[in-house]
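Only one protein chain is missing; all other protein chains are in place.
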Amino acid sequence: MKQSLLRRFIQAVIVLLGVALMIFIMLRVVPGNPVATMMGEHADIDTIQRMTAELGLDQPIHVQFARYVLDALRGDFGTSYSMGKPVSQLMAAAFGNTLALAVAAALFAWVVGIACGIVAAVRKNGLLDHLFMGFSLLGVSMPVFMVAMLLQYVFAYHLHWLPISGVDSWKGYILPAIALGWNSAGSVARLVRSTLLDVLQQDYIDTARAKGRGQPGILVLHALRNAMLPVMTMMAMQLSSLLSGAVITETVFSINGIGRLAVQAISGRDIPLLQGTALFTTLVVVLGNLLADSLYAVLDPRIRREA
Amino acid sequence: MRLNRQRQIVEAHDIRLESQIGEAERFGDLMRRMARENRLAMVSALVILLFILGAVFAPLLSPYSASEMDMLHRLSPPGAGHLLGTDEGGRDILSRMLYGSRVSLLVGVVPTLLSMALGAALGMLAGFAGGWIDALVMRLADIMLALPSMLLAMVIMYTLGDGLINVFLTLSLVNWASVARIVRSQTLSLKKSEYVEAARVIGVKRPVILLRHILPNCLPTLIVLFTLNVPAAILTESSLSFLGLGVQPPNASWGLMVNVGRQYLYNAPWLSFVPSAAIMLIVLAFNFLGDGLRDVLDPHLKNN
Partner (left out) sequence: MEPMTLRAVGLCAGIPTQKGEIRAVNDVSIDVPAGSIVGIVGESGCGKSMTARAIMGLMRSPARMTGGEIWLNGRDIARLPERQRRALRGSEMSMIFQEPMTSLNPVMKVGRQVAEAVRLHANVSRQEADRRAVEMFEAVGISDAASRARCYPHQLSGGLRQRVMIAMAMVCRPKLLIADEPTTALDVTVEAQILRLMRNLCDAGTSILLISHNLGVIAQLCDYVYVMYAGRIVEQAGVIKLFDHPAHPYTRGLLNAVSSLRRGGERLDTINGVVPNLLRLPEGCSFSLRCDACEARCAQEMPELREIAPGHKARCHLAEREAWS
C-alpha cells in the first residue's frame, strides 16, 4: 500500500516536471523576443540586450529550464512582465478567491448531486428520476458561460437577489459557485444513481434484508457506503478540475482568481505569469488525482490490504 | 507442409471470425436496432443533420446578408422581421448563426478527426510495441492529461498565435491523449487474443496485423469516441472564443458571437443566448447520439 502510493507520488513528480518542460519549451518558441515585447516599441537595443542578460534569457534553454525549476521549488516563479510584481505574489492573492469559489462550487455540486442521485435511484423511473436525469444531461451539455450568464441575467440583473459580479460578500459566491458546479452536479448525480442501482442489486443487500434491516437502514448503512467508493474518487478529481476550470466563471463574474490571471497573462503576452499559472494549476490537478487514489485506498478495505 | 496447414487453419479461423461478426450484426443492422430502440439517438442524429444542412446551405437559407450593417435596426429583438433579432451592427442573427455554424461544426469535426487519428496511431503503436515506446507514449499522454484542457488550449493558442487553422491545430493536440489511452488498452487485450497470436505464430508481418486485425476491432470504439469528442471540441472552441482567445473576427463562430453579445447582455440578451442555445443543442444531440451508439457498438466503454 505505502509502496504503491510512493510509486504514484514519483509518477506525479515526473508528470509535473514533464508539464513544466512542455510549457517552458512551448512558450520559448513563440516568435519575437519577449523582452522586446515587454519593453515596448521605444526601447533601444542596448537596454533590451541588458534586460535579456539580466533575466538569463541569453543562456541555453536547458540552463534556463534548470534555473526555472530550482527557483520554482523555492517558490519563485519570476516577475510578471505586465504587472511588475512577483508571479508568486500575484498567484497567492488570486488563489484565495479561486479556492473559495472551487470549494463553494464543490459543496453545491456534491450536496445537490448526491441528493438528486439518491432520490433518482430510489424512485427509479419515477417523475423525479426523469426530472433529475434530464437536468443532469442539460448540466453536461450547457457551456459554462451559458449557465453563468443565465444565472447572472435572471437572479442578479432581473430579480436583484444577488450581486452581479465581484465577491465582496459571501453572497457574491453563490451564483459563480452554482455556475461552476453545475456540470459537476450533473455528473455526480448520474454516477450516484448508476452505482447505487448497481449496489442495490448485490447479494449482500439481500443478506441485510434477510437479517431484518428496513429500506432506510439498507440504503444508508449498506448501499451508500459501497456506492460512495467510486463517487468519492470522482469528487476528489472534481475538486482539482473545479480549481483549474474556473477561467470562464471567473471572467463572467469578474472574480480575480488564477484563471483570470491566466487570461490576463495571455492578453499581456506575459510569459512568466502564464507559465506560473499553468504550472500551479497542473500541480493542483496532480495533487487532486493523488488524493483521489489514496482516498480510494483508504475507503476500500479490499485495496487497503493489497500491495 | 505443417506451416502451410497452420496457415490454412488460421486463415479459415480468421475468415470465420470476420464472417461471424458480419453475420451476427452488420453495421447497418446495428444502426437499425438503435433506430428502433433508442428514439432519442435518432432524433439527435436528425438534429445534427439539420445543423449540417444549415451550415452547407447557409447562403441559400440566410434571409439577410450576414455581414452587411444596418444601423437603423440595431439590437432589435427576435420577431417577425428578423426571426432571431439583430446584433449590435444591425445584422440579422439568424443569418450570422447559419454562417457561424460552418466554423463551429468544422471546429468540432476536423480537429476531432485529427486528434483521433493521432491518438489511435499512437495508442496502437504503444500497445503493440510495448517496452520503451509504450512508456514514452503513455507518459506523454499523462502529461497532456495532467494539464486541464482549457489551460492547455490556451497555452498552445498562445504559442501558435491567432487564426482559424491554429484553433484547429490546438484542438487536435488537446484531445489525442485520452483516445490513445483507450486504444492502447484495447490493443493490449486484442494482442492476447487467439487469432492475433496465431497470426504472429505463422509470421504475419506486424504492420499487417495492426491494420488487418487490430484496427478493424478498434473501429466501433473509435466511432463512439468520435461522437463523444466532437461536442467536447465544440465546447472547448466556444470557450476559447468566448474568452477572445479562439476564432477572431472577421471569422464568426457561435462562441465568438456569445463573446461579443456579452457586452449587450442586459439590453439585448438574445445576442448571447441564441448562440449559446445552439451550442447546447448540438452538444446535447451529439451526446445522445454518442450514448446510443455506445450502447449498441461498445457497451464496455461505459465504464471508462
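Each chain carries a letter (A and B) given by its place in the written order, and its residues are counted from 1.
Here is the rule we use: contacts are C-beta pairs under 8 Å (C-beta built on N, C-alpha and C of every residue); 3 or more make two chains touch, one makes a residue touch a chain.
Bear in mind that the values here come from a model prediction, so they are computed numbers and not experimental data.
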{"item": "Partners of the unshown chain among those that are drawn", "value": "A"}
{"item": "Candidates A:Arg74, A:His160 or A:Arg302 - the one touching the absent chain", "value": "A:Arg302"}
{"item": "Those residues of subunit A which, in the complete complex, touch the missing chain", "value": "202-204, 206-214, 221-222, 225-226, 229, 299-302, 305"}
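By definition in this document, only the chains that are shown with their structure count from here on.
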{"item": "Intercentroid distance (Cα basis), subunit B paired with subunit A, Å", "value": "24"}
{"item": "Sites on subunit B touched by subunit A in the complex", "value": "139-140, 142-143, 146-148, 150-151, 154-159, 161, 231, 235, 238-239, 242-245, 255, 258, 262, 265-266, 269, 272-273, 276-277, 279-280, 283-284, 287"}
{"item": "Parts of subunit A lying in touch with subunit B, wherever the complex brings them together", "value": "11, 14-16, 18-19, 22-23, 26-27, 29-31, 137-138, 140-146, 149-150, 152-153, 157, 241, 244-245, 247-248, 251-252, 262-263, 266-267, 274, 277-278, 281-282, 285-286, 289"}
